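Shown here: the complex without one of its protein chains, the others still in place.
Moving on, here comes chain A:
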Amino acid sequence: MTSGQATPEGSAQPPALTIDALGKKCPIPIIMLAAQINDVPRNGIVAVLADDPAAFSDIPAWCRLKSHHHVGSYELPQRGWAIHVRRNY
């Protein structure tokens, strides 16, 4: 269940903001993302840390609906993923 090959460290751009949604069930990680995406500058990266399987598929879907960019999802060492989203506008 990985959609990105690279590790967060290996990705081109470090996140400008990290949202810790570990242990939170969907849709809470997405509500947190939507509330905070405008806290980073345009083209900035938000990393959402989440371990609910629904977040893994829903954050890319949210990006598609909201015209932001899903950069990649990187497995975390313990559990869950760092899901990177680039603010497009």
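Throughout what follows, a contact is a pair of C-beta atoms (placed from the backbone, for glycine too) under 8 Å apart; a residue touches a chain by one contact, two chains touch by 3 or more; residues count from 1.
We adopt the following convention: contacts and distances are computed from a predicted model.
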| note | Name check vs UniProt for the chain missing from the figure, options "ABC transporter ATP-binding protein", "Sarcosine oxidase subunit delta", "Probable chemoreceptor glutamine deamidase CheD" or "Cysteine desulfurase", returns "Cysteine desulfurase"
| message | To test your reading of the contact rule: which positions on chain A touch the chain that is missing from view? | response | 25-28, 30-31, 34-35, 52-54, 57-58, 60-62, 64-65
